[in-house]
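The following block contains the structure, expressed as structure tokens.
Removed from the display is one protein chain of the complex; every other protein chain stays in position.
So, subunit A:
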Amino acid sequence: MSDVVLRIQDLAVTFATDSGEVPAVRGVDLEVRRGRVVALVGESGSGKSVTSLSVLGLLPTTARVTGTVELADDGALRDVVRTPEDQLVDLRGRVASMVFQEPMTALNPTMTLGDQIAEAVLNHERVTRAAARERAVELLRSVGLPEPERRAGQYPHELSGGQRQRVVIAIALACEPHLIVADEPTTALDVTVQAGILDLLRELVAQRDTALLLVTHNMGVVADIADEVAVMREGRIVEHGAAEQVLLAPEHPYTRALLDAVPAVPPASTVVGTVVGTVVGEPGPGLPAAGRAPDGPDEREVVLDLRGVSLDYRVQGRHVRAVEGLDLTVRAGEMLGLVGESGSGKSTAGRACLGLLTPTEGEVLLLGTSLGRARGRARRRLLADVGVVFQDPGASLDPRTPVGESVAEPLVIHGRDGRRLSAPERRARVRELLDAVRLPAGAERRYPHEFSGGQRQRIGLARALALRPRLLVADEPTSALDVSVQAEVLALLRDLHAELGFGCLFISHDLGVVHELTDRVAVLRAGRLVESGPTADVFAAPHDRYTAELLASVPTPDPAAQRARRAARQRLTAGAAR
């Protein structure tokens, strides 16, 4: 028993709110041993983050905690729940430390990185300021940041998200704690960056014999790094066991449902064979991108055609190119996935298709008509044929407008077939749309906050389809949703797409979703198209090294397959480094 670093027994947490006590955790037992990686998985509201915060006694003052949370300190177990704040300070960072989700905001913007790391050392050890600074530089080196001496004098805004997360990890390591609690440490990062951070965590844990309690919603991350898994739902652990066991032979129906909802990533074995040097991104106008036409020429109408589109942003008076010479086509009834990491320009390209941005070069053709040249009424009529769904379903619906009115708004603005609709006609159409997205009767009169995230995204979909658009632009429509909810929304989108036959530009960072949903895919990197073609072909045998690396970086929930993927990715990145 001496190697137990964390023992949680019968932990229950409730929050005092205006509407009474709300339970968040209802009786959790969990043990973490030295050197082990334990993953705590679950969807939003499952209580996993609350459990993780209780380990360091960091819950807000509105929380009422019962049960015990014991941390091993010099052979003795100390109960965090019953330790007063002035003594908790001594445990935090020294016995156990924490890594948070959002590296962009987790660091003090007005303090140098070196000082922020040194502070952790100075909090617990009687060393000089200079010695603490030296340690900070060492720690920056050990988390794999190049030029650690220079980094120590820098501020957080000078680093990228992945680099900042490495600094947060350095802070967590500073006093060599027995346990690191990491709450969604890679969720805010791109997949390739996520892979790097997971590699780092795995290495550090092994080197230092530290235990890691990893809170995540991502089953692929679990497969990549965890020894044990505890699955949480509604404040309880429903299944707990070895990672292989839980991921490959789940016993609880909820675990099974959760795993089933994870979009399948293309298999790992095929991502290694890389042929470099294929000409990409130069399809002739009107042809399917990359010229990989299926059997015979595609006769379907081209609803969206981007020809050599370049887009600029103005940042502090300077022009920054976000998209460079992009060629894309979407045909009626087709779904094109536009994938890329943050900053790749994929959302910018989407906005140009909606007429929200004007290309610096090239042109956007909707239904064969140039959007740039259309003016006034003609332009509006053209845009009436384009629907859009945005990422955040909460933010893209007016909170003070009943959802029926939100859905009706495009009908009010554009009418239908060139004429205005009467109020009863509009009401009927709204009902029809809400039926189509499977929302119950009476939903029209309710407000966005009364719906769940998934329902809100379905409302967004209903609004997007109100005018029977020929083209739907969906920008990360399910990124803010839990996997099980994502699966529902995607199934609905697929059904509606089959039924209504619109062309769809599906913008996403999630290769699994794109793999499951789309016919063709285009990969963007730093504003340029690196590869495009039928999704199955591109994912099975990527021609571009970046696409291959991207694919290999997506973790899959199967531990054995994930090991193979990791090996494949490491070979790829090693190859790139050479």
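Note that a contact is a pair of C-beta atoms (placed from the backbone, for glycine too) under 8 Å apart; a residue touches a chain by one contact, two chains touch by 3 or more; residues count from 1.
What we mean here is this: contacts and distances are computed from a predicted model.
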Would you mind picking the UniProt name of the chain not drawn here, from "Transmembrane protein", "Bifunctional protein PyrR", "Peptide/nickel transport system permease protein" or "Amino acid/amide ABC transporter membrane protein 1 (HAAT family)"?
"Peptide/nickel transport system permease protein"
Out of A:Val28, A:Leu107 or A:Cys504, which is the one that touches the chain we can't see?
A:Leu107
Just name the one of A:Thr14, A:Ser54 or A:Ser97 that touches the chain not displayed here.
A:Ser97
Among listed residues A:Ile8, A:Val407, A:Ala480 or A:Leu550, the absent chain is touched only by A:Ala480
Going by the contact rule already stated, which one of A:Arg7, A:Arg33 or A:His124 would touch the omitted chain in the full complex?
A:His124
In the complete complex, the non-displayed chain touches which residues of subunit A?
42-45, 48-49, 56, 58, 85-86, 89-94, 97-98, 100-102, 104-111, 116, 119-120, 123-124, 155, 157, 161, 168, 171-172, 174-175, 183-184, 187-190, 217-218, 316-317, 342-343, 346-347, 391-392, 476, 479-482, 509-510
